[in-house]
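These notes concern the structure reproduced below.
Missing here: one protein chain of the complex. Every other protein chain is in place.
The block that comes next holds chain A.
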Amino acid sequence: MMKSLGSIRRSFAPWADPASKPFISVKNVTKKFGDFTAVDDLSLNIYTREFFALLGASGCGKSTLLRMLAGFEQPTSGEIILDGQNLAGIPPYRRPVNMMFQSYALFPHMTVENNIAFGLKQDGMPKPEIAERVAQMLKLVKLEKFAQRRPHQLSGGQRQRVALARSIAKRPKVLLLDEPLGALDKKLREETQFELMDLQQELGLTFVIVTHDQEEAMTMADRIAVMSHGKVVQVATPAEIYEAPNSRFVADFIGDVNLFDGTVIGVEGGSLRIETTSGIQLRMASPEKPASGAKAAVAIRPEKIRISRQPPDHAPVNTAEGEIWDIGYLGDMTVFHVRLKDGKVVKASSLNAVRAVEDPLGYDQQIWISFGEDAGVVLKD
């Protein structure tokens, strides 16, 4: 059962299909608070049943965008279309969206049951139906035994589940989640990430989540919008964001990366020849072919860098000599900090696939780092 869901998940890519219509359309939205521009001429499309993440550092405008979707803030200019309806001027209580708050915002004077039933009662749903729906929600979040408790009698994880149950009880078209796992400890957070994904699949809802935790966004989202200073820098699947960042900012923001600044010196077949400022010769596959003399940066992830005791066959291209400067053993993998001849420190990581290594690499050892032509991404800025 889960397997088939997984395969649906993998083949889900409405954004790649020009015929599919976006469910939420954010068009040139700007939001100003006094002099401060929180969201700056931002446009985005989100599709039905998508798990969409807004990722960025605090103050990048992601929460403001979410609050505009919920109706707590009005855009200064631009418009938001949801399922063909322009949301301008529609107050929060008439929008077919529900929000799960970062603080959970559970009503302290009500039991778990009444918290979940709150929105249903407000809509005037008949009592037997409310009872049925609440029971269903409690089962979904595995809190049947806690129906009569008050929020202050629950643990953080339980409260988070109540907040979730309350926000999906009305079957909204879109569920907005504001840092939903921020208050949980690491282990619980990881478990809950997968539960949220399963839940989203099961209910067939569109989720828009705001997070500053890139791992969380990468794990859960179908697509991620990386935001900075009120603008979207890149919108893409987690794999694209990681493997093909479109800018220095994205490459640096998501995961670890080594950046080599240099100059384009020519084109060789499908690859660019670049010489770094410290004289390392690089040959990188690149769809774009800037003219010789143009500035370029190459971003290479640590796990794509190999370490060897001898110079590789393709020397002197895509390789550099250095010494092991630091070793960080993380259990599943080891991170090496390699100091190159010019003093630049490069991160390289290797998977610890076997338990004991004969003659492991040690501090101060002279080694060569090397990487393939498709290991890095050429960035223009």
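Please note the rule applied: a contact is a pair of C-beta atoms (placed from the backbone, for glycine too) under 8 Å apart; a residue touches a chain by one contact, two chains touch by 3 or more; residues count from 1.
Everything that follows uses one rule, which is that contacts and distances are computed from a predicted model.
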| item | value |
| --- | --- |
| Per UniProt record, name of the chain withheld from view ["ABC transporter permease subunit", "Inner membrane protein YebS", "Cation acetate symporter" or "glycine dehydrogenase (aminomethyl-transferring)"] | "ABC transporter permease subunit" |
| Candidate in contact with the missing chain, chosen from A:H109, A:K145 or A:R355 | A:H109 |
| Full-complex contact with the absent chain, from A:D17, A:D35, A:D123 or A:E358 | A:D123 |
| Hidden-chain contact residue, picked from the options A:N45, A:T64 or A:N98 | A:N98 |
| For chain A, residues in touch with the removed chain | 70-72, 91-93, 97-99, 101-103, 105-109, 111, 118-119, 122-123, 150, 153, 166-167, 170 |
